[in-house]
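In this view, the complex is presented without one of its protein chains, the others remaining in place.
Coming up: chain A.
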Amino acid sequence: MSNDVADRVKKIVVEHLGVEEAKVVESASFIDDLGADSLDTVELVMAFEEEFGCEIPDDAAEKIVTVQNAVDFISENV
C-alpha cells in the first residue's frame, strides 16, 4: 500500500515540478531540493487531495515539506 502511495506521490511531484524522477527521493524537500516555490507546494497539496480523494487541512498541509511527509500523511489518513 505505502509503496503504491509513494509511487503516486512521486509521479505527481515529477509532473508538477517538472523535475527528474531520480531526484524525487523520499527525503527530498519540495522547496530546498526540488526547486518548488511556496505556491507550488500549495498546488502539490491540491493535486494530492485530488489523486487520493482526501482533504488535507491547512495545518497538516504546512507540515508536508518533503516527499516522505506527503506519503506519511496520505498513508495515515486515506
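Please note the rule applied: a residue touches a chain if its C-beta (ideal position, glycine included) is under 8 Å from a C-beta of that chain, and two chains touch if they have at least 3 such contacts; residues count from 1.
Here, contacts and distances are computed from a predicted model.
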Next on the checklist: Leaving aside the chains you can see, what is the UniProt protein name of the one that's missing? Options: "Phosphate transporter ATP-binding protein", "3-oxoacyl-[acyl-carrier-protein] reductase", "Chitooligosaccharide deacetylase" or "Peptide/nickel transport system permease protein".
Outcome noted: "3-oxoacyl-[acyl-carrier-protein] reductase"
Next on the checklist: One chain is left out of this view; which of A:I31, A:M46 or A:V78 touches it in the full complex?
Outcome noted: A:M46
Next on the checklist: Just checking the interface: what residues of chain A touch the absent partner chain?
Outcome noted: 39, 42-43, 46
